[in-house]
Structure formats: C-alpha cells, structure tokens
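Only one protein chain is missing from this complex, and each of the others stays in its spot.
Chain IDs A and B follow the sequence of writing; residue 1 opens each chain.
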Amino acid sequence: MMTKKASSSSNARPSKSKNPKFLWTRKDLVGLDELSSEEIVHVLDTAVSFQEVSTRSIKKIPALRGKVVALLFFEDSTRTRMSFELAASRLSADTVFLSGKGSSTSKGETTLDTVRNVEAMGVDVFVIRHSQSGAPHQLVDKVNVPIVNAGDGPHEHPTQALLDIFTIRQKLGTLEGVRVAIVGDIAHSRVARSNIIGLRKLGAEVVVVGPPTLVPATITAMGCEISHSLDDILGEVDVINMLRIQFERFSSNLFPSLREYSSLFGMNADRLSKCRKDVLIMHPGPINRGVELTSEVADGPNSCILQQVTNGLAVRMAVLYLVSQSRH
Amino acid sequence: MMTKKASSSSNARPSKSKNPKFLWTRKDLVGLDELSSEEIVHVLDTAVSFQEVSTRSIKKIPALRGKVVALLFFEDSTRTRMSFELAASRLSADTVFLSGKGSSTSKGETTLDTVRNVEAMGVDVFVIRHSQSGAPHQLVDKVNVPIVNAGDGPHEHPTQALLDIFTIRQKLGTLEGVRVAIVGDIAHSRVARSNIIGLRKLGAEVVVVGPPTLVPATITAMGCEISHSLDDILGEVDVINMLRIQFERFSSNLFPSLREYSSLFGMNADRLSKCRKDVLIMHPGPINRGVELTSEVADGPNSCILQQVTNGLAVRMAVLYLVSQSRH
Partner (left out) sequence: MMTKKASSSSNARPSKSKNPKFLWTRKDLVGLDELSSEEIVHVLDTAVSFQEVSTRSIKKIPALRGKVVALLFFEDSTRTRMSFELAASRLSADTVFLSGKGSSTSKGETTLDTVRNVEAMGVDVFVIRHSQSGAPHQLVDKVNVPIVNAGDGPHEHPTQALLDIFTIRQKLGTLEGVRVAIVGDIAHSRVARSNIIGLRKLGAEVVVVGPPTLVPATITAMGCEISHSLDDILGEVDVINMLRIQFERFSSNLFPSLREYSSLFGMNADRLSKCRKDVLIMHPGPINRGVELTSEVADGPNSCILQQVTNGLAVRMAVLYLVSQSRH
C-alpha cells in the first residue's frame, strides 16, 4: 500500500542534456544534497566521456598525471576503495592509502589532525570514508584540498547514488518520470538517502519499500512515497534497487528473521514475473544471494548489478577530475 | 630405500629449445597439469628474455602499460604477492590488491561474486591465491579475464614450480634426465605437486622423500619414486628441493617432534658432503633455519634459494605477459 504521496514535484527538475557552457566550481563532493540538478547532470555527462577510456587497450589518460589522490578510509570498504583507486589510476594519478586500523587516529589523534597532516604532505584530492555522519562536511572548510565523500555513516554516499543514477539514465535514456523503488533498510542506509535526493532532483519518482521498523515515516519529507509491501508496487516501477541487508539489524530486533525478511522483501523469479518486462534490478553490492535476491534474479537479464560496478569507475573518474580541476 | 620406480617415462618429454613458431593461446595459468611440455618450455624461454630487464638501470618495459593486474589474495602471502606486484610493475602494469581479511568475502559474498565485481571494474589479469583447492579452476569459465593461480590449497602452485624448474634449467642446462629429490610434507604441498608434474613433463626424474605419514603411496601415480630415507638418496640426485615445514602438522600428530624431523630429513653439512659436488639445494621459502636446513647449507655455495626468488620475477613477468597477450 502507498502510505503517502510525494507532496509535489517542486524540487524535481528534468535531467538536462549536455551543456557545454556549464562550469563546475565546487571544490568538494560531500553529498548530493547541495548539488543542483545541473551539477548532477554535469557529473553524469562527464562520466559518459570517461566511459570510453575503459574500453581502450591502454586504459589511461594523463588528466591527473603527477597528482596524488589520498584514500582515507577511516571505515573499511574494499570495494569502494578499489573503485576509487582504479579511477584515480586511469586518470594517471598516484594514490596513497590510509586505513582506519593502525592509523594515527587509533593513537588518539583527531580526524582533522590526521587529514591536515596528509594535506601537508602535498596531496591533491581526498577521498574520505568515515563511520560518522557529517565527518567529511566538517572537514571541508578546514582543508584546502578537495574532499570526495566515499560514504559517511548512515548519511550520504554520493558517488554510489551517482553511479546508480548514471546506470538508470544509460538504460532508460532519462530520469524524468522514471519510477524507482528502493527496498530494504531505508532508515540506516546512506545509499538510500543519496539516491532519493539525486533521483528527485532529476525528476524521478521514488517509492521506498520495507517494514515499518526500517522505514521512518519522516522519509516522505524527502519527496518520496512509502510502501510496506514489495508485492504491491512490483507492477508500477521501472527500477528496483535492493539495498544490502546489514545482518546486525536482525540481532537488534528490528526484524524477526532473515527468512521472513527474504520472503517479504526479497526479489525472486515469481516476483520478477509480476514486474514490467524491462524493469531494472539494481543492488549496491556486495549481494547476499538468497536474501535480497535469488541467484536467478541477480544473474538474470534484468539485473544491471555488474554494470553498476563498471559505471562506478567512470562516475568516480568524473568526480575526481571535476573537483581537482575546480578553481578553489 | 626406494619403494617404487616410476612406471615408465611415457609422459616425460625432452625440454625443447626456443621455438619461434610456438604460439601461446591459453587464457589462464591455473596449473601445470594442463600445460604441454611445449607450453612449459615456452614460459621458461619467455622468462629468459625478461630476465635481462631486471639487470637494467630502469627496470621497466612498457609491455602491459595501461593494464591492471588485480591481486586477489583470499589467503595471505606477503612474498608471493610482492613477487607478482613487482613483476607487474616491471611490465608497467598497475596493480590493485584485495586481501581475504576485511574483504567482501568476509561480508558473506561468494568468491565468484567478488571476482566478477573486480572484473566489472575493468581489470586485465587476475592473480588469485585461495585456501581451497580448485578455486581458480572453478572461476576460469565464469570470467573473461585471464586467471593466474598463485596457489590453491594443497593443489597447485604453478608459478613456484615454474621458477624452480627455470632455476634448474639455468644451472644444469636441461631438465632431461636430471634427478630431483623433493623432501618434506609431500602430502599437503602444492609446491611438491606442481613440481612433480612439471619436472616429469620435461623429462626429469623425481624422488619424493619424507616419513610415511607425509608421503602418500599413491603419489607414484604421478610418475615419481618414493624414499623414506633422505640419507639413502643423497648421492644419486642432482637437485634437492626442501619443502617448508608447516608447524601445524606436528601438533596434529603427523610427526613426533621438530627435532626428530630435522635429524632425519634436514639438510646439514654432513649430509651435503655425501651429495654430488654440484648438487643444487633449493627451498621455496620462507626457510626455517635449523629445521629444513642448517645455515651452513642455506647460505653455502650449493644453495640457489635466493636465485629462485630472483628468477621468480622473470617467470611471473613471463606468465603475466603471455596470458594477457593471448587472444581469448
């Protein structure tokens, strides 16, 4: 059932086509919240131009040669780290990596001091992952080097949302009027938050789906609808983005059992047959086969999960390129 | 004592000299089992040509420029990782590293999904280390990117065997008719298995040496002989390859004590004096001084342990180069 309709599409604007006169001026990318729809579209368009690089025999352009991208992962993430590392490398940048474990932070140093120290070593871009919401935002005014947020607590994960949106636009040609379901633990998901913000800005409709314990009623303030039944919305959406289950939620009594979750909110062949023929099945990965979706769905023709990963490279190349070219 | 003589030399062929007409067509190198003797020789010959690169002032050739070698070490190995990393770097490839700890696999993702994800990021070669026998083989048909096996459980460690064989050929000029002893825990050793396979294919004779608990009688099916006494075979072999002792075997009652092992199967000056004058002493490392061999032997003139390490670079350059050039 639909519990609430998005108030209006006041903050929903059409996704623009390539605008050669647009000038990127942002030093940082900490969230989609502060980006205009024009800026989001500019990132997507820039990513399109970088996409071609990955198909070359020599997958490198000299755009960031002699620059250093510092990957500061105060919270672990192999996959996002690798994606940014490869994106940087494709732009000919060098990378330097700092992980939360064994870092100076664990010696009692503040995050700000750690970041300022690495800045003093002469790096050119920061990619920061942090378990605390807002950590990258707090650093923005205190360092001169551009900061890209690679996920901050349950707050935002802008490059993940950008690659999701890029993939939808690639497949469907537009975001305008596209109807997207985001399924799972909406309450604790930075992927959900950033997707809702970005999708709404580009004119898509969003319905979030999950049990009441995992879907806060206040989320409608972001311009999306709520459904507590996946079955109810199957036939009406163009895209279904399945969030990864964080197993620790189950032990904290937010949901009775994995089996029950899966039976109510997992995608399977039966549910897929009730969807529109060309529905896109997405997942930010890593997937739990048999939980969020069955292997039949994950590996089937509607799945664009691996394409998301591929697009992530182009989107992150675009982001690294844009923030390091900005005059700040 | 010799318990069984290799049935025949039916699967033993001479090591060929350089064949300019040979065309490498394999996408993967997962084991020596599936390689022909011509293919093994071709890897060795290619390694010879790469060996010279390591002696240059600028130790780099642009063969794999713009390519990415992904090192997926689901099982840790500092040494093998460094060797492959440096080999890739000498070919001007970029590398990206994923370790078993803290990776998505530990978040419940299957190995196949992890590998497919990294493939979707556009990497060009996989180097995979895994604690499970057969893991790389299972991936071969499911990914398009070449896979190099960097050790899979107790099954195969093809590049280690290739560098061992390379070193013997470098020192003795041929493998044909060369008699090699492999000493230690044959039952659990991928190094032993890959060596036996490769050595036999190139016409060498192999005798495996160790206590009955660590040497399965069925190993003779691979075309090698068995001896339970190191002293018995000292005078008759050209090469002695000492396997590294895995200390956990002793706690599992496969052998009474380290001291007893060492007194029966360790190389020392006394035993060396009973060997042929130019016998080659090899070890895959890291060595346990005083256990598999004394320092006198490890650092003596017959030891080619460090040369094995040096040759490992050239052999791995050859393997990375060949699989990434193959049209697949």
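Going forward, contacts are C-beta pairs under 8 Å (C-beta built on N, C-alpha and C of every residue); 3 or more make two chains touch, one makes a residue touch a chain.
It should be emphasised that the depicted structure is a prediction, and the values quoted were computed from it without experimental measurement.
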Touch criterion as defined above, residue of B:Lys142, B:Arg259, B:Lys274 or B:Arg289 at the omitted chain: B:Arg289
Residue, one of B:Ser83, B:Asn117, B:Ser194 or B:Thr294, that touches the chain absent here: B:Ser83
Chain B residues touching the omitted chain (full complex): 54, 56-60, 76, 78-79, 82-83, 85-86, 89, 247, 285-289, 306-307, 309-310, 312-313
Residue numbers in chain A that touch the chain omitted from display: 65-68, 94, 96, 98, 102-104, 107-110, 113-114, 116-123
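We take it that only the chains that are shown with their structure count from here on.
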Separation of mean Cα positions, chain B and chain A [Å, integer]: 42
